[in-house]
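See below for the structure under consideration.
One protein chain omitted, others in place.
So, chain A:
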């Protein structure tokens, strides 16, 4: 009895700890769990879509529900699964790689997470309140502005809230990487993962405002009777498409770039070689980020922009293939002649190269504007973006999780189960999406509820559905691995892969909450490797042992975000009944009140004293 009570209080304390934490490592856990949950929800929606398309003229779900499924699948996977999972890795790794004790703004870091989570929850509440959004993840007007019910309103409010969280997170990482690098870590000594997070954060900073503006216009059109996108009243529906894609194309690079960085670190670690062409890799990353802003209209070739605009955007789009190619070759050359170790992380990374390259190739095909009139809005496009997103982003997330799991949780994921999860997922992935290119070329349009008998599309679709089930099996094995590892595996060393090259492998797994007892001195690219080659045990400290200043935990990020969540409902339903304005005022009151509290109440953080650190060192923290 008494132990049960003690355990309960223990659980309560843990929950409170996570609700108030500003520690980047715990925020990484929060991002991972919630992103993982949304990934499973999005995966479930995908399975329902594939079951509906399993055979001709199927009626597994109704046409309306099908529209909700495809909309929520895309929206969930991009905004609520891929983005937070990337943020999980960023939070877990970047401060460690640059030798910092936390991010620049720990409070904002937590705020960014809670805004994302409440935005995501708001979006998914729509399932239970009379229908999810159903205008596609791209939410084109006028389909979206005329969609009945409140589904699209949830899309607008949910993405607005979680988008604010992402923007905050992006700015935080920019400032962190610019200002918090350990002594000696110049820009050209940053690990490639940190570099790509830097470029990604810049893209977030510049791209998300376009989405914010678009969502505001959409919100006013739907909720307050404006007519930005209403042609009948002098508006223009194309404005939404441009705003969406000015955000949307950089967004796809926001998704892939961090994983390009992760692959670079993984290839170099498991080939026991320094990354081939480091400076070319940095250059290519920056160039991709730059070009990513010049190409958005390749999603709109068929809108009728005219031959000049189409040609300009076609050429700009094809140009991106060049820096991408540079990267592919550098990864291959990194492995060339290296002592390759086929860990699960490496398996996912190697599988990424051909898979992603196929996606890039179909991308260049799509970029040929004249040809795109054939491909556009067919399954060919669906094949393309799943090859880059699953073959790049999803493979990258699996690889990164295997690679950094010991740093996040103190245990190495079981390698056997890891490889067992890989094969069904890998085979299933190619089964599902390769055939879709041909379905598209045969004329199967995307987003249609059914196809008919005698159109020659039945076999291809059946194969695709079988592949989807294999991917689901792979995912389940990965989940089993997590549980198995937590129960059975033993504690990992600081450098569990033995050939760790970057700073995160110089400190215990998982690190103490202040990360580095003493800030390390960085003497070159791959700082830990440099020390190892000099025959040293660990990093040389750059400062004497002394008190460490750390930020305090706070519940305010949670309450600020909760307020926006409540206000979100108010905005959505005040259209029906002004009484809902109460929710708007209550919610905004909570948000602004919490912000006021934060501004007026001084919070100077706390110190970890030298004596405590010496205690920890005795226990083996400093190493």
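The working rule: a contact is a pair of C-beta atoms (placed from the backbone, for glycine too) under 8 Å apart; a residue touches a chain by one contact, two chains touch by 3 or more; residues count from 1.
Following the convention adopted for this analysis, contacts and distances are computed from a predicted model.
Name of the non-displayed chain as stated in its UniProt record, restricted to "ABC transporter permease", "Cytochrome c oxidase subunit IVB", "ABC-2 type transport system ATP-binding protein" or "Acyl-CoA dehydrogenase family protein": "Cytochrome c oxidase subunit IVB". Note on the undisplayed chain: of the listed residues A:13, A:63, A:178 or A:361, the one touching it is A:178. Of the listed positions A:238, A:280, A:318 or A:482, the one in contact with the omitted chain in the full complex is A:238.
Only one residue from A:70, A:121, A:218 or A:246 touches the chain missing from this view: A:246. From the options A:126, A:202 or A:269, the residue with contact to the chain not on display is A:202. The missing chain lies against chain A, touching residues 174, 178, 202, 205-207, 210, 236, 238-239, 242, 246, 293-294, 297, 305-306, 309.
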